[in-house]
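Each remark here refers to the structure printed beneath this line.
Every protein chain of the complex appears in place save one, which is left out.
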Amino acid sequence: MAKEQHAYEEFMKGLWRENPVFVQVLGLCPLLAVTNSAINGLAMGLASFFVLLGSSILVSLLKKHIPKQVRISCFIIIIATFVTVVDYSLAAMLPVLHKELGAFIPLIVCNCLILGRMEAFASRNTLRMSIADAFGMGAGFLYALVALGGAREILGVGEFFGISLFGPNFDPWVIMILPPGGFITLGVMLLFFNWIEQRKINLDKQIAAEEGAN
Amino acid sequence: MGDLGWIFISTLLINNFVLAYFLGLCPFLGVSNKLEVSFRLGLATIFVMVVTALCAWVLNTYVLIYAPYLRLISFIVVIASVVQLIEMAIKKLSPTLFRALGIFLPLITTNCAILGLAIFATNKGYGLWEGLVYALGAGMGFTLAIVLMAGLRQECEKTMEMPKLIRGFAFNMIISGILSMAFMGFAGLFSSS
Partner (left out) sequence: MSEDKLEQDPGPEEPSPIRLIGTLAVAGLVSGVIIVAIYLATFETIKENKARELRESVFRVLPNVTKMQKLLLKEGKLVVSYEEEKDEKPIYAGYDDSNKFMGYAIPSDGPGFADTISVLYGYRPSDRKVIGMWILASRETPGLGDKIYKDAAFVANFDDLAIEPPIVATKKGKSKPNEIDAITGATISSVAVAKIINKGNDYWASKLKPGMAPAYEEPVAPAASPEAEEAQAQ
């Protein structure tokens, strides 16, 4: 019973409290590069999720056999293997998406998020916890990608997942799907995230103060 | 303008690795609040990039035609080794530089810009000279971006009263966005109408 609760917590933290994008600010390179549309964000999110999950499982299973001195190299080998699998699978099954994401699929290897989770979590925790952590972080990364991609697509093209939202008279804010748009959209989202966190903290402080006064 | 000239200027300014391709963002955002350190990191990156481009070309031409599926892994191994060697060399030759760069050298290994350089150069089918010029342009572009960013941040810290909420990454993002927009102005540098 306690174990299940713990695993659930590990999962949830990736979604909000320790969200890889909005809180830890990791995995930025693929994040900004492929979020010029929601579907690209979704594809990259799923690909990264698969790599993260697979690598976490493997690292957690093998953690006793990997000597500390070579652990980073081993992690990278494992991650690179999964990335290559995703790359070829995508090229075979969804060639159009593969062309859109282009060189950024192999760059999943450098995603600091994945390597970071290996080092900080999967190599030190049980299989069950590692899976929960990978699911949480992966899901958190995925929805951040879709949110960013969606925002940029809606403002920059007037579509969401290719579905036109505003009709033909919409004058698109083209810069949003160009590189500057990526930076600025993420900046605004981070701002929003900070604001929500700050409000929560203020609210908690207020409640604590009131309780102290009583 | 010759092909090599186009490759160099295009990568340095128009298709800047950081501001147009989003590569190398981790050091870009993490390091760039000190001008001196940023500049040195940039130099180290240029060096690593040029050496990597050379190794990537050798690998592509002589080894990977027989095993294209090993490309990703071999690139990573090469990059990690190159960085390791450079770290050892710097340690011996200039201990002060080594202390200044400190933790950043190993971070260059996971710098998407280096791996990105190798992969892009392969996809574009660059030969030896094109690859080297490409690496030079990319590295200098990275240095340019990171130095500009450091300067901007220093100035902002000195002169602006920043609200607490925006401090940190949100602010860096927005500055980067404006910088990226500025660099977009370089597009069309070579064309005559």
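Think of it as A and B in the order they're written, each chain with its own count starting at 1.
One rule holds for everything that comes next: a residue touches a chain if its C-beta (ideal position, glycine included) is under 8 Å from a C-beta of that chain, and two chains touch if they have at least 3 such contacts.
What you are looking at is a predicted structure, and each value in this text was computed from that prediction instead of being measured.
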Legend entry - Chain not shown: contacting residue from A:61, A:85 or A:120: A:85
Legend entry - Identified contact with the non-displayed chain, of A:12, A:155 or A:178: A:178
Legend entry - Contact residue for the chain not shown (choose from A:107, A:157 or A:189): A:157
Legend entry - For chain A, residues in touch with the removed chain: 65-67, 69-70, 73-74, 77-78, 80-81, 84-85, 88-89, 91-93, 95, 156-157, 172, 174, 177-178
Legend entry - Residue numbers in chain B that touch the chain omitted from display: 6, 10, 14-15, 65, 68-70, 73, 124, 187-188, 190-193
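Rule of thumb we're sticking to: only the chains that are shown with their structure count from here on.
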Legend entry - Distance from the mean Cα position of chain B to that of chain A, given in whole angstrom: 23
Inset, instruction - Spell out the residues on chain B that touch chain A in their complex, using ranges where they run on. - result: 19-26, 29, 69, 71-73, 76, 80, 110-112, 115-116, 119-120, 123, 164-166, 168-174, 176-178, 180-181, 184
Legend entry - chain B contact footprint on chain A (complex, rising order): 25-26, 28-29, 31-33, 73, 76-77, 80-81, 83-84, 87-88, 102-103, 106-107, 109-110, 112, 115, 175, 178-184, 186-188, 190-191, 194-195, 198
